[in-house]
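With one protein chain withheld, the remaining protein chains of the complex are depicted in position.
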Amino acid sequence: MFRHRLLQRTNQIKFKKRRLIMKQNFLFQASNISKYYGQNIGCKNVSLDINPGEVLGIVGESGSGKSTLLNCIYGNLEVDEGDIFLNDKSKTILNFTKISEPKLRLIQRSDLAFVHQNPRDGLRMNISAGGNIGERLMAIGHRNYGEIRQIAANWLEKVEIDVSRIDDKPSTFSGGMQQRLQIARNLVTRPRLIFMDEPTGGLDVSVQAKILDLLRNLVRELGIAAVIVTHDLAVVRLLADRIIVMQNGNVIEAGLCDQVLDDPQHKYSQLLVSSVLQV
Amino acid sequence: MNEMSKNENLDIQIYNFAYLDENTKRMIRRALLKALCIPGYQVPFSSREMPMPYGWGTGGIQVTSACLIPKDILKVIDQGADDTTNAVSIRKFFQKTANVAVTEKTSDASLIQTRHRIPETKLKEKQILVYQVPIPEPLRFLEPRETETRKMHALSEYGLMYVKLYEDIAKHGHIETAYAYPVKTNGNYVTDPSPIPKFDNPKMNNSPAIQLFGAGREQRIYAIPPYTNVKSLDFEDYPFEAMKANFKCSICGSSDSYLDEIIVSDDGKRSYICSDTDYCKEQTKLNSKKED
Partner (left out) sequence: MYVAVKGGEVAIDNAHSWMSEIRRGDTSIPNITLDQISEQLTLGVDRVMSEGSLYDKDLAALAIKQSRGDLIEAIFLLRAYRTTLTRFSYSKPVNTANMTCLRRISATFKDIPGGQKLGPTFDYTHRLLDFKLLAENEAPISPTKKYNDNKMPHVLSFLNQEDLMQNEKDNNLDPIDITREPISYPTSRSARLQALSRGDEGFLLGLAYSTQRGYARNHAFVGELRIGIVDIELYIPELGFEINVAEIILTECETVNQFQGSKIEPPQFTRGYGLVFGQTERKALAMALIDRALRWKELGEDYSGAPAQDEEFVISHCDNIQATGFLEHIKLPHYVDFQSELELIRKIRADAKVNMKR
């Protein structure tokens, strides 16, 4: 076991040396992230950068490690190797793998947001829509009921949910509405970076289109950076500036979105792109 | 009768002053000092098994036991009254094991152990008020896990607490909590005031007395030092409101004390009396003086 670790450690050091020196204006950077599940690889030696306002797509088939990667860089999963940096509001660079849990949770509820594939994982199902949106506001110190309610109502409007539903519980909403509510709940405090795990998975096509449209407008309007994990190339084509392609836990290709999708270099990327075109 | 008093003497000899052994008292006093230094913070302590059931005031009794000195004058109330069964039982316990003087008069007492009420008579410096606490964790019914709630306190993650208040107002137009109404102590920790009616919450704020809280089963001690800011949670536009039945005590006529409702006839007629028996007595005395 020790030898195995040692080998990885040396690989990592070699790899680090080759890495570029950090760009000054980056928002978020992950370098050489590895995560193992027992003898299986979750993801291996993955590095990525995100600039302010930029949307990064992570694509690959299921089991390729993209969700693992997302959960690692958000701080939900402990990484086995690698570092994760956030350039926070005060321009200090924080390393997620080194900071204390309190600090991490503070960042998670101020600078970051996470949209789950299943809205049930990201919403409080027994709390009204207004309460769901208001929670993050109250967590950062809002103490005026009327104001909180007004902001919640505005956000319901933004995500095209009828404001009269403000006191209804999400369990009475359709899947698409629940997902839109989850997005509102996450964006209400204006995070700088939002992580999304298959946000349109499990929804039917017409509903998907509406949510994608909404996401595109909101992200652009608010200037929020985003990392979006999906197996659906149409989603990244619509939303992402840059993409990385993953297979078996490794990044096999990365680049500008149009570039990779129009002219894939790696065999697997070619297969992915061609399989979409065939549909 | 002779037999009885012999037995009682025996009890005093067998057990240490105020029942607990000195090492245990020292452990509890350490926890109390820590609690006073970090107002509202729940200090874990190694609660002992007491000769009365968990949930019946074992936390308060242990705190009282650790604080008692022979010259103390002890008052024990339950539901505001000195003569309710559990108050009687606890007072007897300390009379037997510590042989301290007891009183029903709030102003005479140096240490008051209470369940569910704060006396109406304003407390003074050098008085200690010991609360019996069933569930010390104000977040428990929102998040059952200890590991999680401790983190929430450490990070002041109180969003969820306010979500509950928000939901109440959205649903009923009021904050629905009537007792054990959560407070923020010294602008820092959200604290459970024990199940006192929210009518009593304002008495906790800036009180000259020392307020100690003991939860035996849950193994927690916390405290509010004298003259500490204690604020009931609320919204700016839905401020906290102390509440009581809008009647007068049918014995002393007081309209500013917390009232118990009693059913006085078979057709369900109600009457209201002071829950604080000592206060009621004092008021009655005052009234008769005025009449004289």
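A and B label the chains in the order they appear, each numbered from 1.
The definition used in the following text is that contacts are C-beta pairs under 8 Å (C-beta built on N, C-alpha and C of every residue); 3 or more make two chains touch, one makes a residue touch a chain.
As the structure is a prediction and not an experimental result, all values here were calculated from the model.
Only one of B:W56, B:F94, B:Y158 or B:Y238 touches the chain withheld from this view, namely B:W56. When the whole complex is considered, the residue among B:T103, B:T121, B:S156 or B:Q219 that touches the unshown chain is B:Q219. From the options B:K25, B:K164 or B:K198, the residue with contact to the unseen chain in the full assembly is B:K198.
Within chain B, the residues in touch with the undisplayed chain are 15, 19, 21, 44-51, 53-56, 58, 78-81, 83-89, 92, 115-117, 134, 145-147, 172-174, 176, 178-180, 195-199, 217, 219, 243-245, 258-265, 273, 275, 277.
By definition in this document, only the chains that are shown with their structure count from here on.
Chain B has its Cα centroid 48 Å from the Cα centroid of chain A.
Here chain B touches chain A in the complex through residues 151, 154-155, 157-160, 162-163, 166-167, 169-171, 234-238, going by the rule given at the top. Contact residues of chain A toward chain B in the complex are 101-102, 105-106, 109, 124, 127-128, 130-131, 134-136, 138-140, 143-146, 148-149, 166-167.
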